[in-house]
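Yeah, one chain of the complex is gone here, protein chain that is, but the others are all in their spots.
Right, chain A next:
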């Protein structure tokens, strides 16, 4: 199987009983470790300490945890003030509210001010499920990547989320870390290399006809689709693009050159998201036919994660269809 052997990925990722952990759990564990390693790390939460998994840090370091109440605008700007005094603040809430509700405060008091605040947006994507459309942030990649200085990371599983959280401590920049609520399959392992700004090929192929660029938990569905396509004699190469900004342009151009066709996969509005970032890069450097898997200019609704992923065309079947269609173009 052409899983990239150098990356020490989870060998059981295709098992029916693959281990599943919520991506937000990785953030919680990463923040706890960051707090142990660096005394300047502080946590700020807006009445969602447990569900954003900041509770792990809160229990160990109550003196470095600030409970803000339901006040996301204050959350962003207070963090800016803490950073101005040398702290490394992590703020967490649901992505819909932070960076959703407090976008201008993030733009002005964090990014324009050049303060290294780390923004953890949990419950991103449509897979939040039964809570419905109000709580499903599917615009967050677009609104964060457009702000100068912001680094945007969208980990594919809990293990990568932990690494991303730890790596974000030392960037000296604002960082947005996109997290999801639901349990999702573990794709990587503790020894899989991770670097902010570096894309990696998770599924290799000698003569790929299509390149899939995926971000977040849907990477697993992209890999499942690829495995099925392999059975049909269609060769695909799959990239994990966990850092959406700064974009690893070199790796994306290389993939486009090698495959000649690109399909992007993300749990986000098609407009303005990761696929748009990839398109912006390729249009400038090496235009190829593209297809975009994501939500097509709609709001979400209640349902199970699986129902919603299927309804909005982001399931394995939809990815397979997109690859087959692009091959016919």
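Everything that follows uses one rule, which is that a contact is a pair of C-beta atoms (placed from the backbone, for glycine too) under 8 Å apart; a residue touches a chain by one contact, two chains touch by 3 or more; residues count from 1.
Note that in this section contacts and distances are computed from a predicted model.
The complex includes a chain that is not drawn, and of the options "Sugar ABC transporter permease", "Cytochrome o ubiquinol oxidase subunit I", "DNA helicase" or "Transketolase" the UniProt name matching it is "Transketolase". Touching the chain that is not shown, out of A:25, A:109, A:264 or A:316: A:109 (per the contact rule at the top).
Shown as candidates are A:24, A:64 or A:118; the residue that touches the absent chain is A:64.
The residue touching the chain not shown here, chosen from A:45, A:79, A:187 or A:201, is A:79.
For chain A, the residues touching the chain absent from view are 42, 63-64, 66, 68-69, 71, 73-74, 76-87, 89, 104-105, 108-109, 112-114.
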